[in-house]
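Working notes, structure below.
Shown here is a partial selection of chains from the complex, left in place.
For reference, chains read A, B and C in written order, and residue numbers begin at 1 within each chain.
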């Protein structure tokens, strides 16, 4: 069970809702993923303005926990303003803090990310913070009181997978709050890897929405995350340089 | 569906039966894996001599396809003799050819492996051949007529995973018979990776039997193999150097 | 030529002076490395107090540019105090800012690192800053005006090499000041790799001082850094999936 603040989830897959080929595919992918938490950019979505087209209109939003993100914010101030707008709608009390520091890599700005997280915690939000895999920065966020840290595996939408498993595992090892790997997961293997390192969950979007068959990929990711988690819990055998017979035949008489 | 010779299987996980902490755990792991093909060393097992203790006694063997292997053979001649012994029992007509060329690495002997495969094909066996990931050797085996090639991901029992994804993918790309990755898979991520490369199946033993919780790991591997296969079929997004927004907000008015 | 602030160096290897088996080996390693910049912890060295034993006593310090570091500092304030002490000696006007945020990983504290760098720039120091490989943080340091950014390849003394070549190359690509890879380089190959990515220089200590033969390793590292730099300048051929004959014989008559 994934616990974030006072909420509990069966699924460890947080799914983004952007960039699907159609709203129908989006809905089917969300179902195949068995996701319980859906994320979306507040600036992109008009769900708070009933007169506008709604990018989530095919989803029964009462079944999901909504996790709006502050995508588009480049300063703490902007992120706070966006988060407040989302909360004012009454649809959600969690927010994913995302303050971008570089347009090319969409990597986060560490100082503004810290500031935005601090301010939103003061305002009573449940704060999940997208961060680089800087180990000390992740610790500082946790010390502020964020409810989950969300280190990127690699740049958003890059599908490069877990580029730095060392940092990710150090963040997981030191953390007393959930670590949700966010950004860069490209394939089921990447997802399984992050989970084997001990991550509490994974947030995905492009890997599913831009796959040739998003619905099938959503199912693949669901299974991969379960597989990686079970593997982590089951105790993976250590690597060895040399071989070990799986069916030892020493001392067994030749037939 | 995995097709080997004239047989069809739902499961793409072939499970070894050696080295479990107990026969009870072995049985539960086999069930959790939902494996349909079980492998074992002919030399190790006494299933062909009803008066002896039987390492598979807790399994209902009528539910599984048995894939005896020639572990312990160092020459083609030995492998052929072991294979014939298994067939004589009437329990199986498939055999996994395994001719070891090095005690330290348990890596196969290419020349003896070719010879043993050729001889057993002449004798009418359904032949699945354990081989190194030598690309041309795999092609030569296929040209002989083997029913599946089984390249190692890394040495048996080493848990090093897919050390050479290039060779594995070249073997898969060139092959007209099933490619079953055999040996070296250590974790769910390794299994998912091999499947994403397009493998038709995976044979596992140590990764499950030597895990802290073999039954849970069996389930993890089952899911990982399904995840990797679905990912392969669903079309994994290509890696990019730079980021791509999953929720593009250019042109979206700031709230 | 490596240019830092108004200084120019032939060597791209910055060598640490700690942890050698003896002062004699230290001196020989410094010579074999042909280093021009030597680094040391201000807190560790007594070179500023002539009455004390001096860890650099076998080196002719007039031949080298000294780069004291603020190792041991956990806050900007401490780092600034240590840096001022070094400058007051009159032996150096460059300082390597190092503010540690985690005792286990010795990874830097991003916020205190920024603060210390800013303050020391205001005080007129030539500032080289040890940082994580956080891409945006490196950009923020450059915007402050630091004279070089020094991202870690992996944790200090870990010998894990370049764990995240993506971030390192993004930092190099964006930077208008020298990028000197600091920490984690373990072997000549690691050093060559960092240089091939376009780094301007490398700071090493443990890889040399803790090698079985530090003097020989110092020479190995000197050559590896030159090799990597030349390779970067010479234009490395791109990787291909398939082979290309180095001696094409199509159309060449068989002998």
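Here are some notes:
Note that in this section a residue touches a chain if its C-beta (ideal position, glycine included) is under 8 Å from a C-beta of that chain, and two chains touch if they have at least 3 such contacts.
Since we're looking at a predicted model, the values are computed, not measured.
Taken as a whole, the complex in this structure file is built from 4 copies of one protein sequence, with 3 shown in place.
In the analysis below, only the chains that are shown with their structure count from here on.
Under the stated contact rule, the graph of chain-to-chain touches is a line, running from one end chain to the other without closing.
Computed from the mean C-alpha positions, the centre of subunit B lies at a distance of 46 Å from the centre of subunit C.
Here the spacing of subunit A and subunit C, counted between their Cα centres, is 34 Å. Subunit A and subunit B have Cα centroids lying 32 Å from one another.
Within subunit B, residues 241 each touch two or more of the remaining chains.
Of all residues in subunit A, those touching subunit C in their complex are 101-102, 104-105, 107-111, 114, 132, 134-137, 139-140, 154-155, 160, 163-164, 166-167, 170, 174. Residues 16-19, 40-44, 69, 71-72, 78, 81-82, 85, 104-107, 155-161, 186-189, 191-193, 196, 205-207, 209-214, 216-217, 219-224, 226-231, 233-249, 252-255 of subunit B are the ones touching subunit A in the complex.
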